[in-house]
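Missing here: one protein chain of the complex. Every other protein chain is in place.
Right after this comes chain A.
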Amino acid sequence: MDRVPILKIGDVLLVSIQVDMSDQTALQLQDDLAERIVATGCHGVIIDITALDIVDSFVGRMLSTIASISKVLDAETVVVGMRPAVAITLVELGLSLNGIRTALNVERGMELIAAARYDEGGYGPDGDDADTETTAVP
């Protein structure tokens, strides 16, 4: 069985799916990611699906589940690089990818995760938390 590698870049885990995953491979990735989040204490997960030529309901569910698991483990998940044809197909299939943040590429995904951490801390320049915005501390 293929295993999808997980890279650590600073505070973020990066997964770039390069193979046509079997369902077992997808489930394995789900487990591996949960373990790596806990082991590394990373606060962000970026899943790059640039190389995926389809996302069916199984992979879609895997992405949603990974997002939920990482949330519980205090990490933000961003799915990046979805192809236009994949997006069109997903919508027609009826998959809404609930709870999943998306970005066009890895770079923007990184920015999204950084911004999310700021928001949570409540001291970021872009924070929408009105209560803490005026009481910024370095």
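As a working rule, contacts are C-beta pairs under 8 Å (C-beta built on N, C-alpha and C of every residue); 3 or more make two chains touch, one makes a residue touch a chain; residues count from 1.
Please note the rule applied: contacts and distances are computed from a predicted model.
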Name under which UniProt lists the unshown chain, selected from "NADH-quinone oxidoreductase subunit N", "ABC transporter permease", "Serine/threonine-protein kinase RsbT" or "Cytochrome-c oxidase": "Serine/threonine-protein kinase RsbT"
Per the touch definition above, residue among A:50, A:68 or A:89 touching the missing chain: A:89
Residues of chain A in contact with the chain not shown: 20-25, 53-58, 60-61, 83-86, 88-89, 92-95
